[in-house]
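One structure is given below, encoded as structure tokens.
For this view, one protein chain was removed and the others were kept in their places.
Take a look at chain A:
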Amino acid sequence: MHSFHSTVSRRDFMKTLGLAGAGIGAAAAVSPVFHDLDEVTASPTAGWKRAWFVKEVDEPTLEIDWNQIHRMDRRGQPGRDVMAGRSDGYYSYYLEIEEFVKREFPDWKGTTLRDRALNEAWYSTWMGTQTVRTPAPTPDQLSGNTSIGPMPKWQGTPEENLRTIRAAFRSFGVSSVTVAPVDEKTRKLFYSYVGKQKVTFEDIDLFESTTDRFAIPNNCQWVIHWTNLQDTELTSRMPSHVGRAGFPMAYTHVKRIDLLIEQFLRGLGYQSINAGNYCPSAAFGIMTGVGEHTRMGTTLNSPEYGSHLRGQYRVVTDLPLAVTKPIDAGMERFCETCGVCGTQCPFGAIAMGDKSWDNACGQDWAADQSVGGDTCMWNIPGYNGWRLDYRKCMGNCCSCMGACPFGTAGASLIHEVVKGTMSVTPVFNSFFRSMSETFNYGHKEPESWWDLPLEQIPAYGVNPALLVK
């Protein structure tokens, strides 16, 4: 008989057991405790379980001085091409982008007809008019011939309602659903004017929209922030022409989802006010905890979806909802060290310096048209962050999103280790940034998209690893 001697003594073994027990006990102590299934359903976190390093906080990691935040008056705001002095618009910077891509991929032969055709196909439906064939019946309009006849509007606790819309929206193609209250702070984020429409909050029962007025009823007290994922493989091939097809593709999906959300809330018996063009996306994404402020300025970084969120939309509703909190996952802090997006911006539109309270465009509220001045603010002061220079950014180049180290689908567990570490300490951020470059994350050679095995071009373009987060 063979004899096998363990060199671990009984005493050491018991000590190890004790340590393990203490660890499990500590984990149990900080974990949420549910007493029954109703509590699980009622918990907002039951709808979206996030990693341990995504910590909910009362105030966003982005420092905001709410006294300096005023509602933006967007009457007559020029388009980006005009601001950049490119009156010939979209294609005037196209050759510059090609040269930029060739610097990174010298063997790339340039744009082909199929690249252009893919891009143009998606642009043909970009934010195009999509219609509702038959509006969803409101609860009181339901036919009496079915088991569900006319009835009062849906009733649930705010937590249950959040769980409900999260489930429904996911089926529409939405990735995340978070909620902000319409309160003293968030009202400041709504623009005061959009085009000729004055945006108001009024004591009316139903939402009203006319050529000169966008009136949000005061009984609509919740802003739903929902996001859509951009095509993963095309994003990593931005800013090439083929890669940029992911941009209009995302907005084509967004427009369809918009309608589905509107009809679902209508079916529950509640109002759905599409406020996507009436308030900024990243600001609400930060306030509701989808992600954190980034060096890219107008783009969020989410712990789950990285830089792949396009678009982010807002719906104002009277459906009572549980409010979600801002988060701290160390992502904004990582941007302080990183700056890859800035070095990969073909037009130098991304700030490479430190965060600032200044809006970095030479404008101030005193000269704004909202107080009788003659300028239209396009970047505002009042927060200590980075601002995109719209005079340089071409909008749909999206090189920054493709270059961001958080742009992977996160299937390798090493990303979770990195995110967990950077949420606790910024000491290794510089190392992680270097490793991202060494490991060759970021942009991919554009032409290679056409050679991908078909199973690596998922339907709707989003890497399956991201779809289940």
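Brief remarks on what is shown
Just so it is clear, a contact is a pair of C-beta atoms (placed from the backbone, for glycine too) under 8 Å apart; a residue touches a chain by one contact, two chains touch by 3 or more; residues count from 1.
To be clear about the criterion, contacts and distances are computed from a predicted model.
UniProt lists the omitted chain of the complex under the protein name "Reductive dehalogenase anchoring protein, putative" (options: "Reductive dehalogenase anchoring protein, putative", "Sulfate transport system permease protein CysT", "Multicomponent Na+:H+ antiporter subunit D" or "ABC transporter ATP-binding protein"). The chain omitted from view is touched by exactly one of A:L113, A:I148, A:A366 or A:L413, namely A:L413.
Chain A meets the missing chain through residues 2-8, 12, 232-233, 236, 408-414, 438-441, 452, 456, 463-465, 468.
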